[in-house]
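Could you have a look at this structure, given as structure tokens, before my questions?
Subset of chains shown; positions unchanged.
Note that the chains are named A and B in the order they appear, and that numbering of residues resets to 1 at the start of each chain.
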Amino acid sequence: MTQQRRPDGSLRHLLTLEGLSRSELEVLLERAQHFVRRAGEPAANSTVLAGVTIANIFTEPSTRTRVSFELAAKRLGADVVNLEMQLSSRVKGESMLDTVFTLEALHVDVFVLRDAEVGVPGMVAASVAPHVSVLSAGEAHVSHPTQGLLDALTVLQRKGRCDGLSIAIVGDIRHSRVARSACHAFQTLGVHDLRLIAPQALMPESTEFGGCARSNDIAQGIAGCDVVMMLRIQKERFADAEIPAGDDYFREFGLTGARLAGAKHDAIVMHPQPMNRGVEIESAVADGPQSAIRLQVANGVAVRMAALEVLTAPLAAKGRR
Amino acid sequence: MTQQRRPDGSLRHLLTLEGLSRSELEVLLERAQHFVRRAGEPAANSTVLAGVTIANIFTEPSTRTRVSFELAAKRLGADVVNLEMQLSSRVKGESMLDTVFTLEALHVDVFVLRDAEVGVPGMVAASVAPHVSVLSAGEAHVSHPTQGLLDALTVLQRKGRCDGLSIAIVGDIRHSRVARSACHAFQTLGVHDLRLIAPQALMPESTEFGGCARSNDIAQGIAGCDVVMMLRIQKERFADAEIPAGDDYFREFGLTGARLAGAKHDAIVMHPQPMNRGVEIESAVADGPQSAIRLQVANGVAVRMAALEVLTAPLAAKGRR
């Protein structure tokens, strides 16, 4: 993926974690850890992005991710504008570019984009001026790079490393940008035992997720693993006759305390939220001592601060001159 | 009300003025007076809340109160995010907590909540982490503590004291959070002659508003008083056969110049806004020399700055260390 780099090889956009080197991921995670705030203490305000303007453009509603990016930008001293666009899909690409060009002319330096269509962040990244960066906040089923980073950061914090861990991803992997970005992050950071667990209809194509084991049996799939990452299942999927619905899904693929007992005794449980409690996960597990789910959310702001800082480093350097 | 205090007795939440001591009210009002800005001068910017994040969650629309809290937070240097939630009442409590927990994980330190249901601010206050504060911006008919504080501040500014004043509250007292919070503030600050004036159907239960006189006759009720506080009447109330409607209401309970003449010659007139001119109050009175109505709005920002400062004192102290 040279598409997201500058000619000198540095990261300009963050559209995907695919192709990032281990040391690039480690720099991002180290900066993120630096920005992690302890509960009950005020955020360490930074002015590293003073004079930088960030536009959050979300065509899919997501309060959590939008607020997370908004706070990350503000805590770095950037100016932020929020735009919610509801676009008919026919004119979506065109309208998005019109809006982006207008905002670019208003000196927006970073676009944070969430879009349900494949290719929109990349199209914008290919169209903007050389000093402008694009940060994907979720692209269709393809990519959600800051979620992948926060998942990796959460594992590092709770397990001390990624190298050599056994990680199981359970649920609707086929349609999940979270699973794709997590897979890129984990494999680059040294996870060799990565397992995909899903009903056959929710498994990705065999050409994707190279190097991962696959199983339709959750008990077998999570046996002895260090991390169980559950995914949200969209209730609309249950209309598909090949996917067990509601209670049946929970019976076959839901994470219960009994099933979790098959993983390592200190395995952690993750979920990108929002959860369908009683569908993909039991409440007692979601809120239990092995859960790292709220830690994931907490890491979101720090990871986004790190990504913004890294992408805008050349711009910020000019500001300091 | 120990529910809103920390173990050391200091104020952590502000859900109601009930149970606050006279000296606690006086500290809040003194800080508010400190933040009062003179017209035509820029606000004295403060950075006392730098690094503190405040979320305004309003499930009832209220531009005036929302902007008032937003400006209070910004003038103290806090980061602010606004969330407007339209929630079906069935899932309201649950969704509110989900949202609050997510924002708490994003390091929101103070929740400013307005909600039409009884008990939501208290439920959130009981659920958040120990360093997080909740400030009610209006809870059903129960409480509106910053409105009560700004009413008290307005009286102090115009009358020099609350002790020993005669104050009449006129209108839909039964459904009014404004009346309840004002009553708590005034009684704690030494008002012994507090009078409730309303049609019988809009009088509160006899178990409430202890120590107040009651009257269904406005002329008798405001005779010789120092402060006349009018309340807004919801036009929907007129569907109740026991309540005089529209013109009849104005004829029986509207505040006219003639009626105001029965109060002290220097009595002041207050109203929480928005006003129904010609229903509960005559325009000439609302805009006349005895009116303190715009002063009330002006005091809103200062009072909210004071409340935010007091509640977050331990957090801000950590930031300064």
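FYI, a residue touches a chain if its C-beta (ideal position, glycine included) is under 8 Å from a C-beta of that chain, and two chains touch if they have at least 3 such contacts.
For clarity, every value in this text was computed on a predicted model and none was experimentally measured.
Novice: Assuming all chains share one sequence, and 2 are in place here, what does the full complex add up to?
Specialist: The entire assembly in this structure file is built from 3 identical chains.
In this section, only the chains that are shown with their structure count from here on.
Novice: When the C-alpha atoms of subunit A and subunit B are each averaged to a single point, how far apart are the two points in Å?
Specialist: Subunit A and subunit B have C-alpha centres separated by 42 Å.
Novice: Taking the touch rule as given, give the residues of subunit A at its contact with subunit B in the complex, in rising order.
Specialist: Contact set of subunit A toward subunit B: 37, 39-45, 63-64, 67-68, 70-71, 74-75, 273-274, 294-295, 297-298, 300-301.
Novice: Would you pull the subunit B residues touching subunit A in the complex into a rising list?
Specialist: Touching subunit A: residues 50-53, 55, 79, 81, 83, 98-99, 101-103, 105-107, 109, 129-131, 315-316, 318-319 of subunit B.
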